[in-house]
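Take a look at the structure below.
Removed from the display is one protein chain of the complex; every other protein chain stays in position.
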Amino acid sequence: MKSALKVTDLQVAIEGSHILQGVTFEVPVGGVTALLGRNGVGKTTTLRAILGLVPRSGAVQVLDHDVIEWPTFKIVRLGVGYVPEDRDVFSALSVEENLRLAESGPDARYNDIYQLFPELKERARQRAGTLSGGQQQMISIARAMLNGWPLLLVDEPSKGLAPRLVSEFADVLERVAQHATVLLVEQNLSVVKRLAKDIVVLDHGTVVHTGSARDLGDAQLVRQLLGVAGVA
Amino acid sequence: MLLLLFAVVPLVGWHVPWVLPGTLDVVNSTGTLEVLALCFMFAGIALGYDVMFGFTGLLSLGPVLYFASGVYVFDIALTRWQWPLFPALALTLVVSFVLALVLGAIALRVDGIAFAMVTLAFAQAFFYLIEDNPHNLTGGDTGLAVSNLRLPSILSGAVANTRSIYWIALAFLVVTYAVVWLVTESVTGHVFVAIRENEARLNVLGIRPFRFKLASYVLSSLIASAGGVVYLLIIGTAVPSAVASTTVTLSVLIMVVLGGAGTRWGAVAGAIIYVYLQQYLLKIAALPSFTTLPAPLRVPLSQPQFLLGALFVLFVIFVPGGIAGLVGRLSTKRAAPSLASRWRDSKVAKAIEK
Partner (left out) sequence: MSVFLSITFSGVALGAIYFLAASGLSLIYGLMDILNFAHGLFMTLGAYAGWAVAVHLPSSIGAPGLFALSVVAAVLGGALAAGITEVLFIRPLYGRPVSQILVTIGLDLAVVGLLLGGFGSNSVRIPVPLWLIEATKVGSANLPNVDFLAIALGLAVLFSLEWFLRRTRYGIIIRAGVENRDMVSALGIDVGKAFTLVFVIGGAMAGLAGLLYAVVFSGDLVSPLQGDSLLIFAFIVVVIGGLGSIRGSALAALIVGFVQDYTNLYLGGHSGFAEVGNLSVVLLLALVLEWRPRGLMGSVA
């Protein structure tokens, strides 16, 4: 398997807005690849399109399978964990039930999860809707990791979180990336610099730059691509 | 044009076997004219409903309320209170207008499914009200036959006058079509479509959709009421189960979807075909050769409701654009939108761009 994920000429149009106008990139096996770009450029839409959550055209290859015609649940069952942008935990369900839902088989790694996030075990019966943002994010990441799947799509895990938590989650992702491939959408460049091996940059609905994470050291490039000053 | 053809029908005395819905197979027989008049009436009502459902995207399940109010207020004014024709007509339209304004304002406070439910509930409430026969106005279950005293002689339902009623129904359809055409081609009409397509965007632009939705609702309801007046002239009696029940709403919905929502002529075609088939199937079911069919075959085929319902289901699954959609797909040449229409479109588009 050469690449964990391969996207070719991905197009997405929603309510008259042509968001993705032909996105093409590859994610090599292992490690973290960061998907970057200005606000609203279509990073989240790209992840959702890969999973088939929005109508799309083009070609998508996940773990060597052509999945453009597949329903979402079938794509996920190939072994794709998803951490969505807004966490999307089920607030009416308990923490335990949230995790249970994500179970795909008998060898779910609850021990690992509870070791990483002991709070989840303490609050197992608590309704997820009553948890703090950080705790909900723990659920969201935990259930993506639960089955030890080979590909993780992670959308802005640090959004709205205190810096200490951000650092903790970065640790977690680093561990995960030792055994799996991670496609990470992230605005926080220090996290990206710490975790990512390769980067893919989106703008105007297409890919405008692919390269290694070292490119982020070039402040001028960063400002041109992302419109922000580089992170110290 | 089709219009001329229809206008001339009452003067044509040909005998045409098989196809006609009346008991006599003569083109201008009372039976045929009555059925055609019903077709035109429903076509007008369906057209009005299309403005609300097809163009503005509001799924209302309560148009029968205004149809029934049209029928009953007109009937009560003529029969119970002995009013002359035009005042009765005016009263009917005023009552319906007020009702639509009030009920519409309440119902439109919610969206989508809840809106559909509220309109359904209101229509049901009206049905109960009529059945209750308050102050002995409506005649309850047995209905209220219209009194001929106040109707001009050309309108009271003797055989020779079916022609006049036919022409009135046709005129109703024509006027309704003209009004709907004007409204949907105007800027207002294009705002309706904008509401259907993407209401959120309109809100951002500072255009308040509520007024337009209410306008669409009221217009649709007024047309339904006027249709009710025509109904009373054709049929002569108002009975709650025929006039005020939800079946009427569902029939209108089916007509519009069958014909193709949002296309104007689709609603007209759908209505005419639906009503015509309904009456025609009833006629066939009464034929002697039909009654000799074995029961499993005869029962389904004798029920227009079943046949039309089944046809509707098939259309929804396989032909969602309705007849108009089919025709659109079959014709290779697409008509360019009218110049006026394109100008209106660009006006709205410019407003949105800003």
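When the chains are written out, they are named A and B in that same order, and each has its own residue count from 1.
Please note the rule applied: contacts are C-beta pairs under 8 Å (C-beta built on N, C-alpha and C of every residue); 3 or more make two chains touch, one makes a residue touch a chain.
As the structure is a computational prediction, the values presented were derived from the model and not from experiment.
Among the residues B:I168, B:I272, B:L308 or B:A324, only B:L308 touches the chain that is left out of the figure.
Among the residues B:L253, B:V268 or B:I323, only B:L253 touches the chain that is left out of the figure.
Those residues of chain B that touch the chain absent from the view are 59, 106, 109-111, 113-114, 116-118, 120-122, 124-125, 128-129, 131-132, 134, 246-247, 250, 253-254, 257, 299-300, 302-310, 312-313, 316-317, 320. Contacts to the hidden chain, counted on chain A, fall at residues 51, 53, 71-73, 76-77, 82, 84, 88, 90-93, 97, 100-102, 104, 143.
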